[in-house]
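Left out: one protein chain. Kept in place: all the others.
Now for chain A:
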Amino acid sequence: MKGLFKSKPPTPVELVQQTRELLLFVLNNTETRERKRAEKISELCKLLLDLRTVLYGDGQVEPNSDACAQLTKEFFQHDTFRLLIASLPSLNSGARQNAIHVIANLQRQRVNSKLIASEYLENNLDIMDTLIPGYEDSDIAWTYGPISRECLRHQNVARYVLESKHMKNFFDYLQNPNFDIQSDVQATFKELMTRHKSTVAEFLSENYDWFFEDYNTKLLQSESYITRRHAVKLLGDMLLDRSNSAVMVRYVSSLDNMRIMMNLLRDSKKAIKLDTFHVFKLFVANQNKPPEISSILVSNRSKLLRFFDEFTIDKEDEQFEADKSQIIKEIASLQSTDRSCQDLDNCDVPC
């Protein structure tokens, strides 16, 4: 009803200012009477909706770029972002969704061709120390997860998170039994490990040992189907990326890694098998195979050939067929020069 008596609607800057006042109230007055607080919160929800309308338009009218720029500038100038993140746990799920959409949009707004959000986050990287651990709290995980992903669009943020202590925690977050949260973590992890190529390559080469140790044991050898499935797919994506070629060469030179892949090839689940194949082929195609890998391939040659001969997928896929025949050719032509005779336990080949 208030709106009826207002002479003119608030400007984008005023909207942000009002939002900030309410955020401060909500954060600083936790002991206020409940009704008063609820009132302020519902006002805040309305403001978030108004902010969203400025940024996205209302379906009929396209957003005005000047208004967006003013709003973005005002928003990041006074730390509204931090306040909003801090008060999200007090908001209902509808308002949280609106906040996510507003924040997502703000990450992409350019003012004078500069990404203001990126500059802001550069100086406020510690906000990620609030967002990422949100995965430990099932109530806020759905809200902080998508916001984290939006922030990770900025390379400086991705580097900060990759180098932080949070990285190790991801391997635990990925085990969350709650599917909603687990798949959100998965999406964030994938974003982190694939978006900023050079940063990721740097991270992987510096943290190779612990990262792949955890990756192999906690993800690829997990009990959970979904964890294995995601892990093997992401591994393929990472290793096949040109910028990670050094890491790939290192990975496919390890017999232990190949053992894990061979076990996954034996998995009864078709989807996992197929994704594993795309990693396994790298071990075989490697032109500088370490002797222990060659010798395992040679001593299991007939089993492997039989396995690949019977290995088909439901859909026609030329690339897959081409890769497969390449692999078969490679295995068949391997010379059993090195007779160091590895012990073959654990390396029994799928059949």
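The rule is simple: a residue touches a chain if its C-beta (ideal position, glycine included) is under 8 Å from a C-beta of that chain, and two chains touch if they have at least 3 such contacts; residues count from 1.
Criterion: contacts and distances are computed from a predicted model.
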Next on the checklist: Can you match the unshown chain of the complex to its UniProt protein name from these: "Signal peptidase complex catalytic subunit SEC11", "GPI-anchor transamidase", "Protein kinase domain-containing protein" or "Centromere protein L"?
Outcome noted: "Protein kinase domain-containing protein"
Checklist outcome for this item: Touch with the missing chain holds, among A:Arg20, A:Lys40, A:His101 or A:Lys324, for A:His101
Next on the checklist: Among A:Arg20, A:Lys40 or A:Arg153, exactly one should touch the missing chain; which is it?
Outcome noted: A:Arg153
Next on the checklist: Even though one chain is hidden, which residues of chain A still touch it in the full complex?
Outcome noted: 52, 55-57, 59, 62-63, 68, 89, 92-94, 97, 101, 104-105, 108-109, 139, 142, 146, 149, 153, 177-180, 183-184, 186-188, 190-191, 194-195, 224-226, 229-230, 233, 269-272, 275
